[in-house]
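Have a look at the structure below before the remarks.
The block that comes next holds chain A.
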Amino acid sequence: MEETLKIITGQGFWSPLLWLAAALGILLLAFFLWSRGRREYKRGTEQELPFLSGERAEDPRVGASHLYWGFVEALKPFLNGLRDWHSGVITDYVGWFVVILVVVLLLVL
Partner candidate 1 sequence: MTVVVRTITRVLLPISLVFGGYVIMHGHLTPGGGFQGGAVAASGLALVLVAFGVERLAGKKGLLSVLESLGGVAFAALGFLGLGVTFFANVLAGSGGLFGHPVPYGPNPGDLNTAGTLPLMNWAVGFKVLAGLGAVVLLFGLFGGEK
Partner candidate 2 sequence: MNRWLATGAFCIAAAFLILGAVALRPFGQPARTEMDDYFNRYSQPEVAANNAVTAIVFDYRGYDTLGEATVLFTAVTGVALILRRVRK
């Protein structure tokens, strides 16, 4: 029974049920901390409304691409190079096939 629930990885083991138990413990701790918070904010007033950078936001949606905008922006040259690599021209794709064929040939022979 013990063996069927966990995976032996050679250096240790991975048991999802144990992990779930730990996660449950942490969740309980979090709930405990949360329950000790203040409850006296006024419902139905402007305290509930969303604000964006101190401004009252009309459409509080944050676009999905803004989630890690800086990361993508910093990698822009690299990513653009990658996109150009996927040029959409079928002859290029065949060319890459020939390249991989040559790589394999040189490696095997």
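The set was built so that all candidates are chains of the complex that A comes from, given by their letters.
Heads up, the rule we're going with is that a residue touches a chain if its C-beta (ideal position, glycine included) is under 8 Å from a C-beta of that chain, and two chains touch if they have at least 3 such contacts; residues count from 1.
Bear in mind that the values here come from a model prediction, so they are computed numbers and not experimental data.
Peer 1: With chain A shown on its own, which candidate in 1 or 2 touches it within the complex?
Peer 2: 2
Peer 1: What residues of chain A sit close enough to touch candidate 2 in their complex?
Peer 2: 87, 89, 92, 95-96, 98-99, 101-102, 105-106, 109
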